[in-house]
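In this view, the complex is presented without one of its protein chains, the others remaining in place.
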Amino acid sequence: MSHEYVPEIAVDREGKEHEVQGWQDDTYGGKLGFWLFMFTEVMMFGAMFLILTYYFSLHHQDFINASASLNRVLGGVNTVVLLFSALTMGLGLLKMRSGDVKGAKLMIWATILLAIVFLGIKAVEWTAEYQHGVFLGLEALQAGNEFSKPFGEILFFGMYFTMTGLHGFHIIIGIGIMLWLLKRINAGKVTPHHHILHFNIALYWDLVHLIWVFVFPYFYMIGAGDIAGVVNGH
Amino acid sequence: MDTNTNVNYKSEYAGYWKVLVGLLVLTAVTFVQPGMFLTDYTFAAQLIIGAIKAWMILMYYMHLKGEKLIGAMGVFSLFLVAVFFIIVIIDVNNFQFGDVSHITSPAK
Partner (left out) sequence: MSKSYFDETHCAIGHPKSTFMQWMLTVDHKRIGLMYAAVMFTFFFIAVATALAMRFELFAPGAQYMDGDTFNQAFTLHGVIMVFLFIIPGIPAVFGNIVMPLMIGAKDVSFPRLNWFTFWLYIVGCIVALSSLFNFSDGAFNFADTGWTFYAPYSLNTGTNVITTLVAAFILGMASILTGLNFLVTIHRLRAPGMDFFKMPLFVWGIYATAWIQLLATPVVGITLILAILEKFFGIGIFDPSKGGDPVLFQHLFWIYSHPAVYLMILPAFGIMSEIIPVFSRREVFGYRTIALSSASIAGIGYLVWGHHLYTSGMSDLAKTIFSFLTFFVAVPTGVKFYDWVATMYKGKIVLSTPMLWALGTMVTFAIGGLTGVTIAMVGVDIHLQDTYYTVAHFHYAILGGVVFLLFAGMHYWFPLITGKMYNETHAKIAFWLNFIGFNVLWFPMFIAGYLGMPRRYFDYLPEFQIYHQISFWGAIIFITGLAYMFYVLIQGWRKGESAGVNPWRATTLEWHLPTSPPPLENHTKVPYVDFNPYEYHHGEPVVKFDENMKRID
């Protein structure tokens, strides 16, 4: 908002002056609001993990079998990609706060690049699974036909595609808002003095990473009974 | 507020790299764990590693350290999720018709 905003002063009965917090220029308010939004994401993914845990307890062996068939190498590479993207995002914010706008923009571009790499690997992974006949809507994941997988595996893959898909959707949104952030920086609306938007987008990106920190082991690692499985993937 | 420009890039960025190294090590541990230790409790071990990683990200990358109000709100949200888990777990563990249920044993 306008940078010239001057907070109002309230005067009490003794004549002492108290600064009034307006909605303008409320950095802490912006941060608080964004954290509250992230709690809604926590509740959303929390509910999905609840579903996942419930079916895991019902169909233990099916889940482990299904998990063992996922490609752990690609999943692991994606984990590392996200790790580095979190770093570039953090360093970008740091550069912004220390006054290096150009460096900050470079770091945001790096983050976008890593996000695209993540999506690319994800696409390779899903394509391979599709070719194995495992994908939403394919016969293997429907009931009552000759290709039908057991209940536990249907549910595992149903949740797998839903949750990694939703996570991927968050990545796409993240790329979108990072491009928007770059536009705002170029327009001079986000500056070292006024970087709440950058701060919140960095928080968002860390949240996306945070979700992956739990999604990854829950889907990829529970069936990793031996080192060989790690190397061989499928 | 913290719209200051006094942040010194040189003195702060090392912290980010240190956290990154920690996270990379933990990711590596994630991969070797199923064959090395707690092999019978892979699920629990994985989630504990995940929790440690999450804690590091929250504290250092998301600057939650020192944020009392936001931290308390976060604990409240996680507490609610935990309550949902506990109640549903109690319900499922004491479900008395599991043996005749269609969904607990495959139809075919």
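Here are some notes:
To keep things simple, chains are lettered A and B as they appear, and every chain counts its residues starting from 1.
Here is the rule we go by: contacts are C-beta pairs under 8 Å (C-beta built on N, C-alpha and C of every residue); 3 or more make two chains touch, one makes a residue touch a chain.
Since we're looking at a predicted model, the values are computed, not measured.
With respect to the full assembly, the chain omitted from this view is in touch with A, B. Residues of subunit B that touch the chain left out of view are 69, 76-77, 80, 83-84, 87-88, 90-97, 102-103, 106-107. Listed by residue number, the positions of subunit A touching the unshown chain are 8, 10-13, 18-23, 26, 28-29, 32-33, 36-37, 39-41, 43-48, 50-51, 54-55, 59, 136-137, 141-144, 150-152, 154-155, 158-159, 161-162, 166.
Please note the rule applied: only the chains that are shown with their structure count from here on.
Note on chain placement: the centre of subunit A and the centre of subunit B lie 14 Å apart, centres being C-alpha means. The touching residues of subunit A, when paired with subunit B in their complex, are 25-28, 31-32, 35-36, 39, 42-43, 46-47, 50, 53-54, 56-58, 72, 76, 79-80, 83-84, 86-87, 90-91, 94-95, 97-100, 148, 150-151, 192-196, 202-203, 206-207, 209-210, 213-214, 216-218, 221-222, 224-227, 229-230.
Interface residues of subunit B, counted against subunit A in their complex, comprise 1-5, 7-9, 12-13, 16-17, 20, 23-24, 27, 30-35, 39, 42-43, 46-47, 49-50, 53-54, 57-58, 61-62, 69-70, 73-74, 77-78, 80-81, 84-85, 88, 92, 103-104, 106, 108.
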